[in-house]
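Of the protein chains in this complex, all but one are displayed in their positions.
Labels for the chains are A and B, by order of writing; each one numbers its residues from 1.
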Amino acid sequence: MIDLAWNERKPLENLFFLFTLAMALVPFAIMVILFSFLIYNAIPSMRYSGFGFFTSYIWNPGMLYENPVLVHGVLAPYRSSFGMLGFFLGTMITTALALVIAFPVSIFLSLSLNLYTPQKLRKPFSVLVELFAGIPSVVYGLWGIIVLEPVLLHSIEPWMKANLSFLPGFSGEIFSGAGIIAAGLILGIMIIPIVTAVISESMASQPRELKEGVYALGGTRWEVGKSVLLRNTKRQIVGGTLLGTGRALGETMAVLMVSGAVVNVLPSGIFSLTNTMSAQIAAALDSAFIDATGMNISALVELGVILVIISLIANLAGRAIVGRAALRGYEHD
Amino acid sequence: MSVVIETRNLNVNSGSQQILSNVSLAVAGSAINTIVGPSGSGKSTLIRTFNRLTDLYPRLRVGGEVLFHGKSVRDYNVMELRRRIGLVFQKPNPFPMSVYDNVAFGPRLHLSLKKAEIDTLVEESLRHAGLYDEMSGNLDKNALELSGGQQQRLCIARALAVQPEVLMMDEPTSSLDPIAKSKIEDLMLLLKEEYTVVLVTHDIDQANRVSDTVKLLYNGRMVEYESPEVLRMPEYEHARQFVMKLAR
Partner (left out) sequence: MTETAAAAFVRSRGKMESRYRRRVFSDLVVRVIGYAVFAFMIGLLLLIVGDVALRGLAGISFGMFVTVGNTSSGGLANAIAGTWELVGTGLVFALPVGVFGALYLSEYSTRNTGGVLRLFVDILTSIPSIVLGLFGYLVLVIELNMGYSLLAGGLTLGVMMIPYIMRISEISYSNVPREMREAAFALGANSMQLSFSLLLRQARTGIMTAVLLAVSIAAGETAQLMYTALFNNDYTSSLTHQPVAYLTYVIWYSLNQPTQYAHALAYSAALILVASIFFLLLLSKYVERGR
C-alpha cells in the first residue's frame, strides 16, 4: 500500500495518482452514463405504455407510415402497442430450463473433478471447461440451428410428445425444433462452465484437514463429498448458480437464433416457439430505427432497463454470496 | 505385552524423495507408544500408513508390510481399518457443525442408530475425552467457537465415538497453550487404560512425561537410541541431541 499524504509527494507523483484515480473512475462513469441514457430514453415508452407494458404480451410497432398519435403527451405510431410479458416469460422459462440442466451437471462435474479425478488430470480438465466457456454465443447458435434443431424436431420432441404427454405442457404442436427446449438446452450448456468453475473452485479450496478428518473416521469418497464438499459450499453453490442465471438472462445471440424469435405469443407448452427480452431487443432494433417518433426504440430501451435490473439482481446477489467464501475458523489456510 | 501394530521394512517414497526407509517397529497394546523425531522426519507419514491414509495420495508409494493384529492392513476393509485405528490431527480439525454432530459423525457413518443410542454414544465419548462437564449444556454450539484445547478434545471424542482400538495422535498439542496441553497429556494417561495410544511428537519433554515406549525417527529411519551408531555418526548430530534430552 502506498500511504503517503498528498503534500509529501512530488507534483508528478500527484499527477500520476490523479491519473490512476481517473482510470479507476471510468467504470463508475460509464455506468452513470449508461443508466442515465437508458432511463432517459425509456421515459417516452413508460408514459405511453404505462403499466400495460408489464401485463400485455402484444408487441406491435404500429403503422409507421400513418400519422403518429399523441398519447399521454408523447408521440407514438398509430396503433402501436408494447407489452413485454411474452418476452419476460420466455426469458424466465428458458433460464429456468437452463438451470435445471446446468445445476445437476455442474454439481456432478465438480464432485467428480474434486473427488475422483486423479490430481494430474484436474488441470487439463479445468482447461477444457474453460475452452467450453470460450466458444462464442453465435457458434452455439449455429450448432443449435444446424445440428440440434433437426435432432429435436425429428427424434427427441416426437418421443417426448409420445411418451410424456401425461405431463402438463408436454402436448401441443411441434414446430421446427426451435423454441423453448432448444433455447433452454443451449443456454444450459453455455452456463455450465461458469457454474462449474465457481462450485469446483470452492470445493477445491475446502481445507485438507476436514477431508482427512472424514477419511480418518472411515468415510468413503462420496461421504467426504457429501459432508465436506457439498455441505460446506452451499453458499457458493447458490452463488455460482445465481451467476449462471445472470448469464442466461442476458444471453442474446444463441437464444435469438434457436428460440424461434416469435412475437405476440405466450408460451403454451414446452414445444412452443418463444422469445426473450435480450433477443427481442436484438431482433427488433433494426426495424425500430424507421419509426420517426422514436417510440419503438424507447420501448426496446425500456425492455433493456428491465432486463438490466433483473440480471443485476442475479449477478450481484451471486457475487455477494460467492465473495464471502472463506470458511470461518479455517481462514488462515 | 501384546503387539497390536507392527511394521516390517516399511519404505515410503514420493517420487525421488525417500520419506521412510526400512522402518520396523512394534506398537504395544494398552500403552502409550511414542514416536519422536524432528519435524520432517516422516513421523506423520509413518502413522498414516497404519490406517492407510497414505492411500489418498497416489504419489506416495508404500513398500514393506504394516500388520494390524498380525494381518496386513491391505487385507482389511479400509472403512473398518480406519474405524478401529482412530487418528487425531496436529491441528484441531472439528467439522463446521455442532459439538453433538461432530461426535455423532462417525457413528452415523458406520451404523444407522436411534436418536437415543447416538445420545448415549455422544455423552460417553465426550466423558472419555474429558469434555462432557464443560459441554453438557452446550451440545448445539458450533464446534468452531470452542477454544483450541476444547476443539482438540472434541476431536479426540469424535475419534473415540466409533470405538477404535488404537488411538493415534499426531502432535496433538503442538498448536495448544500449556494448560490445554497438560489437560490433553492427563487425558492420554487415562486413555491408555482402554486404548492403545500411538503418540507422535517432536516435544521431548512430553515424550518423557507420558510415554511407555519411545522410538526415535530421524530422516525417515528408526534410530534405536541405545544404539552406539547414533552417538558416533556426525550426520546424526541432531538426533544425538534429541537422545541426550530423552535420556535426561
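Note that a residue touches a chain if its C-beta (ideal position, glycine included) is under 8 Å from a C-beta of that chain, and two chains touch if they have at least 3 such contacts.
Everything numeric in this text was worked out from a predicted model, so none of it was measured.
Enquirer: Looking at the whole complex, which visible chains does the left-out chain touch?
Expert: The chain that is not shown touches these displayed chains: A, B.
Enquirer: From the list A:L38, A:L64, A:M92 or A:A204, pick the residue that touches the absent chain.
Expert: Spelled out, the listed residue whose C-beta touches the missing chain is A:L38.
Enquirer: Of the listed residues A:K161, A:R231 or A:R319, which contacts the missing chain in the full complex?
Expert: A:R319
Enquirer: So one chain is hidden, and I want to know which residue out of A:L153, A:A183 or A:L249 touches that hidden chain in the complete assembly.
Expert: A:L249
Enquirer: Determine which one of A:P44, A:P77, A:G225 or A:G260 touches the chain that has been left out.
Expert: A:G225
Enquirer: For review purposes, identify every residue of subunit A that touches the missing chain, sorted by number.
Expert: 1-2, 4, 9-10, 12-13, 16-17, 19-21, 23-28, 30-31, 33-34, 37-38, 41, 105, 108-109, 111-113, 115-117, 125, 127-132, 134-143, 145-147, 189, 192, 220-223, 225, 246, 249-253, 257, 278, 281-282, 285-286, 300-301, 304, 307-308, 311-312, 314-316, 319
Enquirer: Going by the touch rule given at the top, which residues of subunit B touch the chain that is not shown?
Expert: Counting only subunit B, the missing chain is touched by 77, 79-80, 83, 107, 109-112, 117, 120-121, 123-124, 127, 162-163.
Here is the rule we go by: only the chains that are shown with their structure count from here on.
Enquirer: Would you pull the subunit A residues touching subunit B in the complex into a rising list?
Expert: Going through subunit A, the ones touching subunit B are 118-119, 207, 209-210, 212-220, 223, 227-228, 231-232, 327-330.
Enquirer: Please name which positions on subunit B make contact with subunit A in the complex.
Expert: For subunit B paired with subunit A, touching residues are 51, 53, 56, 58-59, 78-83, 86-87, 89, 91, 93-97, 105-106, 109-110, 144, 155, 158-159, 162.
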